[in-house]
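A single protein chain has been omitted from the complex, and every remaining protein chain is retained in its original position.
Take a look at subunit A:
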Amino acid sequence: MGGNTSQLSKENVSEYQELTFLTKQEILLAYKRFSELYEDRRSSLDPRTSRIPLQKMTELPELRSNPFKHRICRVFSTSEVKDGSLSFEDFLDLLSAFSDSATLEIKSHYAFCIFDDDNDGTLNRKDLEKLINHLTSESEDTKLTRNEMEQLINNILEESDIDKDGTVNLSEFQHVISRSPDFVSSFKIVL
């Protein structure tokens, strides 16, 4: 639990500064938060390889109550075994995409990945249903009914599926995003 930020060398910081949308303070803060979560005492924290498991990661207060926390971790994880664990660099990636200065292009790209539950590159009906369920359902009795869900998905597809192939692909999604100006300000996680 080495909470000191000196482990992150200056070169590393400036490199990360160049590769992400984060400022120096944000990177150092991210490192601090990351090392607080990092529990593995056997090995010291290495920004590239040391990973925090998904369960632990989702305990981060900024992610804890996010309905997409698992998807977010999985999307940004570069883990070989696909367990959704995050290395520090993955974590920086996450923060960069969710930062204030990230471009709309980046944000919508990652939003698409997060919403694309089965990772098949398009938002099909199942993905959309999952998305809506993530954002609405709390319990069985307040859930949208089957009929409403169908109708809602139809509306969504009608609205965004420009080429009428029954799914929303990335460019269609980005088109939608470009027309909803709230997205940029709301797609944001700040440490």
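Here is the rule we use: contacts are C-beta pairs under 8 Å (C-beta built on N, C-alpha and C of every residue); 3 or more make two chains touch, one makes a residue touch a chain; residues count from 1.
Keep this in mind: contacts and distances are computed from a predicted model.
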item: Options "Protein MAK10 homolog", "Transmembrane channel-like protein", "Ubiquitin conjugating enzyme E2" or "Chromatin accessibility complex protein 1": UniProt name of the undisplayed chain; value: "Transmembrane channel-like protein"
item: Which residue of A:E39, A:D83 or A:D165 touches the chain not shown here; value: A:D165
item: Contact set of subunit A toward the excluded chain (per top definition); value: 15-21, 23-26, 48, 61-62, 64-68, 76, 78, 89-90, 92-93, 96, 98, 103, 105-106, 109-111, 120-122, 124, 131-132, 135-138, 142, 144, 148, 151-152, 155-156, 159-160, 162-167, 169-171, 174-190
